[in-house]
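A single protein chain has been omitted from the complex, and every remaining protein chain is retained in its original position.
Going by the order they are written in, the chains are A and B; count residues from 1 in each one.
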Amino acid sequence: MTVSRRQFLMISGLTVGGVVVYGSLPAALWLYQNNKLDDEQTDPAAYQAGKYQWAMIVDIEKCIGCRRCLSACEQENHVPHEPELYRTWLERYEIAADGSLQAELITKTDLGFEPDNDSLNGFFVPKLCQQCANPPCVSVCPLNATFRTDDGVILMDQERCIGCKYCVVACPYGARFLNPETLVVDKCTFCYHRITQGLPPACVQACPRGARSFGNLLEPEDPVRQRLLDESLQVIRPSLGTKPRVYYTGLREGVR
Amino acid sequence: MASISQERLLSRSNLWIALMAAVTLGGFTAIVVGFVIGHHATFNTSTGVPWGILISTYLFFVLPASGLCLLSSLGHIFGIDRFKPIGHRAILIAITLMLSGFLVIASDLESPWRMAMYLFVTPNPTSPMWWMGCLYAVYLILLILEFIFLCRAEAIRRLQASPGSTKLLYRILAIWSNPDMEYFLQHSKKVAKISGTAAVFFAIAALSMLGAVFGFTSSRTIWHGPFLPVYFILSASVAGSSILTLFLVLKHRSKGQEPAPEIAGVTQTLSKLILLLIGIYLVFTVWNILAAQYGLIPESYNSVKVLVNGPLAVSFWAGEIIIGLIIPIAILAYTRGKRTWGLIVAPLLIFVGTFFARYNLVIAGQLSPIVGQDELWHYFPHIIEILTVVAAVGMWLLLYSLGSRLLPLEDNAPVSGQEEGANPPLVPTETATDAPEIG
Partner (left out) sequence: MSKLPQNPLITMGLAVVALAVFIFGWILLDAFLAPYLDQPGSRVSFQEIAQASVMERQVSYLGTEQCGDCHQTILGEWLESEHCTVVCESCHGSGGLHVEESTSMIVNTSADLCITCHEACCSRPDDFPQVVSAEHCGGFSCIHCHNPMCPDVGGAPPSIHTVYKGVDCRICHGTQGFHPAPADHAQRPIESCTHCHEQGGDTQ
């Protein structure tokens, strides 16, 4: 097939034109975004993320199910006060006589619990984003709107999320939800605005029983790191290979 | 064109199009209302069930759209003569289905415009959804390209046959054509063939990638694994061949018309193909359910229990199994594609059945909680969600009817004596005329 000189010019002209027109949109956005930080006050470089690897240990046997962590989280992170929407939430397990577990989700509005005569024992499991080292939510997000920082926290990009809810579906821990106020997916950030200032996450601060401990795995003297080395800690659903950064003690088989 | 008589204006075909336009308009209002009020109030999706009927309807639309491309390729690319007359219509249905599918998925997103903004700015190549979006976008472009050039060739051919034709659309399609028509026709077909071949590759890639969107979610046991990509390809072929058969029969066999022998032949072949495919599809469905509950492994067992003996039981047994599989198989096996009523009812039931099948697939994967909660999540679509689905179906039928009527499709070549607007309406007529025997 021979192509005439005129056609060749036409084809190449259209191709180049298309490339320029189409390419200018991403390029303009790219440049715009990369210069955007100059106008802002906080420089993330001041906080050296590389020096930290954040992790949490939850002691199930200490938890009394008081939901102080839930309300602290809600107030600190402006989570809408609707049942179902949690950055950190609480599950109540009862152990029946045959050893099987019955689970229920504790809502924000529950007051106390009905005394249950059938079950003799039980426990609470406080849950939050497990801050996986191998997060399924990050790999499925079509536009990179959720990402893992250098210090091991999964964050959301509020400007980029399209609300497809794929991450909500893909998260094996049910840690994500669509925030009806911001119209983007919301999740626990380990109170990233607090930990980067040296404050503990709000839930850790609020827990009256010290059931949650928070620390930096790169700091040799850190108690969380020490416990991770000394004790036998568990993670939820280890078979999925997500490598969570939230560890549990006293986690029974059957907690999911 | 100049003077349209009143009977013409009030013909069933026009009424059908007006009705579909009204339905579409009403549905669009609901979509706008949904965005204005906010999806948290107008969708019944929740943290536990983030994907609702709109995602399943998206699957319902785009699966047959891909299957139809495979079917049209049988004639145009693989050169099976029997399938040649259906190529145009198959692609028209595919394009209209894709457009409706995109409408549904866009109304499910919270900020669909960001998708257009950032799709190529910050892509995530590890996301099957990103690949799926790109592959379907390219697929749609290729389909449209193929369709334009197929119609262009047909338009040129018809203008050549009757030089005095007043059809504006034909003239637009035939614009810039070389005086050397025969020569030009070949080139149009060549472009159509190239883009059609590419479209087949993209159809399979996009379909299996769509399966991977579900298959990659390790948290949902009932979806996880290589089953869904394969199942989607099969299911797409079933749904695609059904809808094509249905529309072909409605177009050519209703009103007691004698269909052209090649149309009668292809519908009968299609009905046999459907019977084969749906048999395999039934086998897939059965083993998927059995394998998931064998051994009572909690996660998969709980999801299947939702289908078999739970909130989705009616939708599963009545919608997916009986309406979508058992009755059509019985009808097709009984009529063997020789009776018009069988060629209308069976594909229609299969196509409706796939709607339930997609709904069951999407919802059953989510109803059983993955967090510590024994109680199942609840989901039933909100009225706005249902109206969005209605809008998409209405838009699909509207676009298809308009396209079928106005565009030069190969299989509706003007019969002598009928000049324009000769297409019968899409309303299923109850005339169960026996199809002629195919020798």
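One rule holds for everything that comes next: a residue touches a chain if its C-beta (ideal position, glycine included) is under 8 Å from a C-beta of that chain, and two chains touch if they have at least 3 such contacts.
The model shown is predicted, which means the values in this text are computed figures rather than measured ones.
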Chain not shown: contacting residue from A:58, A:72, A:85 or A:137: A:72
Touch with the omitted chain, as defined above, among A:54, A:86 or A:192: A:192
Footprint left on chain B by the chain that the document does not show: 120-125, 134, 138, 141, 145, 148-149, 152, 176-178, 183-184, 187, 191, 195
Where the unshown chain meets chain A, residue by residue: 1-4, 6-7, 10-11, 14-15, 18-19, 22-23, 26, 33-34, 36-37, 40-45, 47, 61-68, 71-72, 75-77, 92-94, 111-113, 115-116, 119-124, 144, 147, 149, 155-160, 189, 192-194, 196-197, 199, 202, 205-206, 208-210
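Just so it is clear, only the chains that are shown with their structure count from here on.
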Whole-Å gap separating chain A and chain B, where each centre is the average of the chain's CA atoms: 38
Chain B-touching residues of chain A, taken from the complex the two chains share: 25-26, 29-30, 84-86, 89, 91-93, 102-105, 125, 127, 136, 139-145, 160-166, 168-174, 176-178, 180, 183-184, 240-241, 255-256
List of chain B residues in touch with chain A within their complex: 38-41, 45-48, 50-51, 108-112, 114-115, 117-124, 126-130, 133, 213, 216-220, 366, 369-375
